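With one protein chain withheld, the remaining protein chains of the complex are depicted in position.
In this document, chain identifiers A and B correspond to the written order of the chains, with residue numbering beginning at 1 in each.
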Amino acid sequence: MQQAVTEQDATAPPAPADLAPCPAPLGAPCPTPLGAPDPSPLLLFEQASKWYGSVLALNQVTLELTGGITGLVGANGAGKSTLLRLATGQLRPTLGRVSVRGTDAWDWRARRLVGYCPDVDAFYEDMTGRAFVGVMARLCGYDRREARRRTEAVLERVGMADRADRRVAGYSKGMRQRIKLAQALLHDPALLVLDEPLSGIDPIGRQELLELFQALAGQGKCLLISSHELEALEKLTNHVVIMARGRVAAVGTLAQIRGLLDDHPVSVRIDVDAARAVARRLLDLPDVLAVEVDDAGLVVKARHPKRVFAAVGRVLIEEHAEVRRLEPLDESAHAILGYLLGGSGRT
Amino acid sequence: MPAQTDTLLRYRPWRGTLRGPGWAAAAMARASVTLLARRRLYWGLFALVLLVFFFFFYGQYLVVWITTQTADDTVLIGGVKVPVANFTKFLDRLALNGTDHTFGNFIWFEGYVVVILLALAGSVLVGNDFHHGSLPFYLAKPIGRWHYVLGKCLGIGIVINLATTVPAVALWVEAGLLYDWQTYYFDNLDLLAGVLGYGLVLTVTLSLLVVATAVWVRQTVPMVMVWMGLFVLLRLLAGWLVDGLKADPEWRLIDLWNDLYLVGLWCLQADPATVRPQPQPAYWQAAVVVAGVCGACAGYLRRRVQAVEIIG
Partner (left out) sequence: MSALLELENLTRTFGAFTALHDITLSLPPGRVGLLGPNGAGKSTLLKILMGLIPPTSGRGRVLDQELGGDRDSAGNWRLRRLIGFMPEAEALVPGLTGVEYVTLAGELYGMPRRDAQRRAHEVLSFLELEEARYRRVEEYSAGMRQRVKLAQALVHDPPVLLLDEPTSGLDPAGRDAMLRLVKTLGADHGKSVILSTHLLADVEAVCERVVIVAGGRVRRVGTVAELCGRRDDRYRVRVDGDPAGFRDDLETEGVHVLGEFGPGDWRVAVPRGWTNLAFFKLAEVNGVVVRALTRDDETLEELFLRTVNA
């Protein structure tokens, strides 16, 4: 199986950034934000590995982000949080290099470019939201006036300005998430790293957060979001990084990743009248492996998605079929993740 | 025909009658003791409890042995004849003779260990429930809040009794064997009742107090600090006020362990004049304080357990 990320031989010497044979991420949805094109990518993992004692958490990860929203998915314990902590410079790779715009992510200067929204609720519960963000602003090194200005600006941006004077202890999960997001935005970072920002939030809060993320991406920020909620993530972006067992299993859009999984034939549901006639025609196609007919229509299993879809279209036209639905059954992030992680999706 | 693993793992219904919530409290007590027994610290503290117990156990034996075997003997120390009985003078303070003060003193000394033991028990058994959000687990069951408190108190009560009442009863049995058992047991049944009464007072008061403080502070170290404050600082303060400043003996009432001791001696029907150090407040005053503490703890628990949000 060809992977979207090349994994180099472990013995190869680390190459300088500009020479590293790092493939460009497939179809990153947004180009580098406006302004002069910066030669070095916003976030770059070069064969980064991380051990905790003898536990290998991250295994030779090579990854490049330039902009837009990227989803990070994988099972619990796949190394997502480690990857995010390396990106934010909280951890240092045991081997390899992680850089932000060419600066080592471990370097404090790199952190000016990175905003981090952790998955845990780490607040001073007795503070008000405004006071908390204000303290964080002061920690960023801004003087009192600037800190206050920025606090107000970010609270406004995350839609918490009117609720920020209540104690954090009384906040709902959605409000906590906004406050965490606010403190990550204080220094106007180019890269925002969000660890499980959607967990436990009610659908309305989730909708609002997704809109907020989209707005931030629209302003040229690069967002790296880990989430278990694939449906929500799919709405936000189709560019995903899939992790399994400490490695990046695939990077790209869902369709591209699906295309790489040659060993899993595509299943397509076609709801159509005269299903049997269409099924007979489809079975004649060389790429089609099986067709199942049921009450509503049929399900085709086939290799080579690209050729098959074109052929299916032609068959439908020739048969004058009344199509009600044509839907690939396994192009969702969920299905792809299941395939990548093998059968049950367990690691 | 389902596959074999399917049959093995298939869900099977259960039909049976469910019992009343009293049993639930017993189950909680059992689980509580299991949880404590899994702590190494608990066994360390229990070893101290046993140390005190054996000191009293063999002390009693030694005193009897010396008085019967070496009644008027003397030994030469630096050419001076010293009666052997003098060597055990220091034991007199402990009254190792199977009387009311033997049991009072024993439980008094066990108290030092029990206080730490209970701080540990409180944080493990009750503090954890708040800390880890286990209360919904208990309170969503068909039991009342009081069954929860009862279950925890029972668990703690077992620990308290293992460290105080049970060894004290063992001392009573031993004393009977050392003296004339035919008369001792019959003459001193009221002492046994007193020991059990003391144990009951200790159990009720301390378990309520443990649960209440654990609900309040929840973690081990702060819990130990609160207990130290309650039992050590207040004792020092009481001693300083009464013995140092010659204030009213009622000031000793702020020392809760002393209050329990007084109530215990009341149960053992000891003469108030023999209680050391003198002066002491009256028994009934101590009993009022103990009852007040119990009431306050129960009231606090009622309020706190009621306010717990089970959902969301």
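We adopt the following convention: a contact is a pair of C-beta atoms (placed from the backbone, for glycine too) under 8 Å apart; a residue touches a chain by one contact, two chains touch by 3 or more.
As the structure is a prediction and not an experimental result, all values here were calculated from the model.
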Query raised in the report: Which of A:G79, A:G134 or A:G174 touches the chain that is not shown?
Result: A:G174
Query - Contact partner of the left-out chain, one of A:G141, A:G218 or A:G313 - result: A:G313
Query raised in the report: For chain B, which residues touch the unseen chain?
Result: 8-16, 18-21, 23-24, 26-28, 31, 34-35, 38, 124, 128-129, 132-146, 309-312
**Report entry** Residues from chain A at the interface with the omitted partner, ascending
**Finding:** 29, 73-78, 172-174, 199-207, 228-231, 238, 255, 305-306, 309-310, 313-314, 316-317, 320-328, 331, 334, 337-338, 341, 344-347
